[in-house]
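For this view, one protein chain was removed and the others were kept in their places.
Order as written gives the chain letters A, B and C; numbering starts at 1 within each chain.
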Amino acid sequence: MAAEKMSLSKAINASLRTALENDPKVLIMGEDVGKLGGVFRVTDGLQKDFGEDRVIDTPLAESGIVGTAIGLALRGYRPVVEIQFDGFVFPAYDQIVTQLAKMHARSLGKVKMPVVIRIPYGGGIGAVEHHSESPEALFAHVAGLKVISPSNASDAYWMLQQAIGSDDPVIYFEPKRRYHDKSEVDTSAIPAPLHAARVARPGTDLTLAAYGPMVKVCLDAAAAAAEEGKSVEVVDLRSMSPIDFDTLQGSVERTGRLVVVHEAPVFLGTGAEIAARITERCFYHLEAPVLRVGGFHAPYPPSRLEDEYLPGLDRVLDAVDRALAY
Amino acid sequence: MAAEKMSLSKAINASLRTALENDPKVLIMGEDVGKLGGVFRVTDGLQKDFGEDRVIDTPLAESGIVGTAIGLALRGYRPVVEIQFDGFVFPAYDQIVTQLAKMHARSLGKVKMPVVIRIPYGGGIGAVEHHSESPEALFAHVAGLKVISPSNASDAYWMLQQAIGSDDPVIYFEPKRRYHDKSEVDTSAIPAPLHAARVARPGTDLTLAAYGPMVKVCLDAAAAAAEEGKSVEVVDLRSMSPIDFDTLQGSVERTGRLVVVHEAPVFLGTGAEIAARITERCFYHLEAPVLRVGGFHAPYPPSRLEDEYLPGLDRVLDAVDRALAY
Amino acid sequence: MESTAARKPRRSGAKRTSAGNAKKKAAGQTDLVQLLTPEGERVEHPEYSIDLTPDELRGLYRDMVLTRRFDAEATTLQRQGELGLWASLLGQEAAQIGSGRALNDSDYVFPTYREHGVAWCRGVDPTNLLGMFRGVNHGGWDPNSNNFHLYTIVIGSQTLHATGYAMGIAKDGADSAVIAYFGDGASSQGDVAESFTFSAVYNAPVVFFCQNNQWAISEPTERQTRVPLYQRAQGFGFPGVRVDGNDVLACLAVTRAALERARTGQGPMLIEAFTYRMGAHTTSDDPTRYRSAEERELWETKDPILRLHTYLTKQGLADEEFFAGLERESDALAKRVRDAVRAMPDPDDLAMFEHTYADGHALVDEERAQFAAYQASFVTAEEGI
Partner (left out) sequence: MESTAARKPRRSGAKRTSAGNAKKKAAGQTDLVQLLTPEGERVEHPEYSIDLTPDELRGLYRDMVLTRRFDAEATTLQRQGELGLWASLLGQEAAQIGSGRALNDSDYVFPTYREHGVAWCRGVDPTNLLGMFRGVNHGGWDPNSNNFHLYTIVIGSQTLHATGYAMGIAKDGADSAVIAYFGDGASSQGDVAESFTFSAVYNAPVVFFCQNNQWAISEPTERQTRVPLYQRAQGFGFPGVRVDGNDVLACLAVTRAALERARTGQGPMLIEAFTYRMGAHTTSDDPTRYRSAEERELWETKDPILRLHTYLTKQGLADEEFFAGLERESDALAKRVRDAVRAMPDPDDLAMFEHTYADGHALVDEERAQFAAYQASFVTAEEGI
């Protein structure tokens, strides 16, 4: 297959299909992933083509889904689990944190846990409570998990391939409000390493770091800043555990300023770790403190307020201006 | 009652007793809290004196414990829930994050959630897996919860009184390896505000910030540093949500250097937020980057390794030296 | 134990569950409590009986009609963009009105997100229910005003709140009961099982009311269980019963008995109301992807409103005037709801900082102030243009 333009959700679907074709041990599990194709149609057509034995509609119980996926992994399967929305991963949190993340270490490496947990996350789609959250920090803090999020269709395809190929549990956060964004996917390309950040736009005055849904906002902000004569570099982190601090450090050593953007609440969000570590690594390079733009310390608001809650162009540019003012 | 020297666990027991006496709506709930008095004897004698109706042995189901505590709070009760060990709070995580933390906001303030969740936490007691963890960041990141931890008997007594008196859900982390440490408790004193940090030892060259079990380690480190002619200030944060950044900022503005110490893994631990925010607030005062000493990005190790995993005097002093070397 | 060694292994979960399902359907037919048939005939049941005045019967009919009308209006409002989403109760009116009208004032309700009919019975202003679907709040009503708790979206979690509340009632020595609503899908959640355990162990006065509407979004009930759901209760030590969920009389009778049982210290009970979700799961759903038109048509013949209409008419308990009056009342309700929704203002930007805590929180104060200053910076900028 050559390069093709497709939506981010279509890229995930294609990636799942490839994985199901290539490895009979790959399974898809989740609520409504079968006939319905998932509430976002990400698994559309897969059950029809691969059967109920490989694309499995599960009982409505997230702990059960992850717990049985662990058991299937112990039997040699490679389950790809779908959690229907970000806010519904918490019933499975115990199995993820106390079992999935720790089983490999508990066995001193004898057991592998190739389980991928796909979670559509983030806001901006006008949804009701629990459907717009960004809980990635709650997973990245936990050793034993890898946490990633693509920002575009190509990464969506390739990072999922790599996640399914990994022998570690991977939490794969899907930027649901970018599901329909289209971009080029080359399914025969050689992908970048799974946890490598990518300079999405080069610049010299300041670095914007983001992942998932916020990369587009940052790219837009960089474009707007350029019109005002400010050269803003955008780094797409792609991975929240591990974080590619080397790439980020390289960028900040060049620009001297860093603003981190994510939808998740700022307080103890991934931006906190990035700020702390980059400040330590780049103490003599930073012209300004690392600034953070993110959600507030409040439950994700009703959708009529989400435009205010979510970092948008203006809030990002405000932080850029503040950082440049130092 | 006047001042009395007592152990930290005895102070918690006394505080629970006072609360049960003062307010008939206060309930104690948890596994083995009744006849056994809890696995750490923290609730010793309470069921005998207040009855099975107020000190309630629950089924072995943490989600059930917190979920029914929420219902009891809705009925006007003030449940104080015990989770037996840090690692066993995760089955209740969903109820805590999606319900307990958000019910007040969901009701636009009409409903209050005066629920205290007591969690013995941290390592250093030679225990098996799941019995030595420090998951406080996983709660502090969540809006709607307050997260605190006393470091001594007096705070243990008073902070629990205040937590039970609060109309918000409070996660009360008990430093289990300090349960037997004794200090003065004045049950007729006027306590400090619940979320105020306290300068536990004044100093001029560097600030050490800690809470719970690590305060003692930091005080010991400060004493050792003093012998080498270094004046180290120790701030007992007491509260991880909210964090008293004003007090900390005041300290750092004086000392110019900050090292944060906690048992929890450094990556996305509370130290990350402290480093990020204090760097922003004190950008021109800091002579060195904020350094962090904490657990590693690995499952809490088997107990024979915990002395290496946990921040101890040497690792804290090493960080102090590194910070002073800038 | 039958000897099985000679048999060949059969491994297909699919085959198994459909066998289980067949068994279930058979069992379901025999065990169903019904007092009013789909054809509108009154029948008797050995354990559950009911005797209602014409007024009461017309009242139940009115409740169902108004609830359906309100629900239809909300669906329309969603299509018009006034609501972001709507979860229709179409087809479940009897289950909700029957159980809702069994409640005393001092009883307490823990709903899911679909209990609009129960809310109606509690006297909750229907427009209150629409705020969260419009996106102006996450519920926001005072549960204590009508003893009707906030809608809960995280599947199953409210059953534990209900149980805790019921434990509190028992502690207070009060004479009321709690009813916890949940769905067939929810029955799989660990929280629901834990609520069964807690309520049994503490003998809490709670009635678990499961509306088995046959579907959890796209998944049929066989994906959740291979025996009828009402049987789940027995293994926890309390009774379960399956009632015709499209029969408002049976739902009322069975729920009354269960509540009375709870109020008199006999502990929890599970009611499975066997019904059908006639519409989509929510306005975001497309049921044509996973279920047949025939299935829906079959259930249309069991419509809960239709059968009571037949009964009222045949028995001469309601005349054209009554029905016409109800039609006018429905229109008025729809108009009132429509107007109220359209008038519902967006919340103030700073509202998102309110009510995170009851006692305040320094970080929230700091962020609110920063955000206010940020917002103000724009006003100034605009003013400057």
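Here are a few things to note about the model shown:
We take it that contacts are C-beta pairs under 8 Å (C-beta built on N, C-alpha and C of every residue); 3 or more make two chains touch, one makes a residue touch a chain.
Worth saying up front: this structure is predicted, and the values here are computed from it rather than measured.
Note on the chain not shown: across the whole complex it touches A, B, C.
Between the chain not shown and the residues C:T37, C:T76, C:N203 or C:T310, the one that touches is C:N203. The residue from C:E73, C:E93, C:D107 or C:D191 that touches the chain not shown here is C:D191.
Among the residues C:R68, C:R223, C:R242 or C:H361, only C:R223 touches the chain that is left out of the figure. The chain not shown here is touched by just one of A:M103, A:I148 or A:A298, and that residue is A:M103.
Annotation for subunit C: contacts to the undisplayed chain at residues 1, 4-5, 7-13, 16-17, 20, 47-48, 167, 170-171, 173, 175, 187-194, 197, 200-204, 222-227, 231-237, 240, 257, 260-261, 263-267. In the full complex, subunit A touches the omitted chain through residues 53, 58-59, 61, 63-64, 66-77, 94-95, 98-99, 102-113, 143-144, 146, 166-168, 195, 241-245. The chain not shown here touches subunit B at positions 31-32, 34-37, 39, 52-53, 57-61, 63-64, 87-88, 90-91, 126-130, 266-267, 296-299, 301-305, 308-309, 314-315, 318.
One rule holds for everything that comes next: only the chains that are shown with their structure count from here on.
Chain centres defined as mean CA positions place A nearest to the mean of all protein CA atoms.
Look at the CA centroids: the one farthest from the centroid of subunit A belongs to C.
Centre-to-centre separation between subunit B and subunit C, using Cα means, comes to 40 Å.
Centroids built from CA atoms put subunit C at 35 Å from subunit A.
Residues of subunit B in contact with at least two other chains: 94, 98, 102, 105-106, 143-144, 241.
Shared interface positions of subunit C, defined as residues touching 2 or more other chains, are 137-138, 154, 190-191, 356, 361, 363-364.
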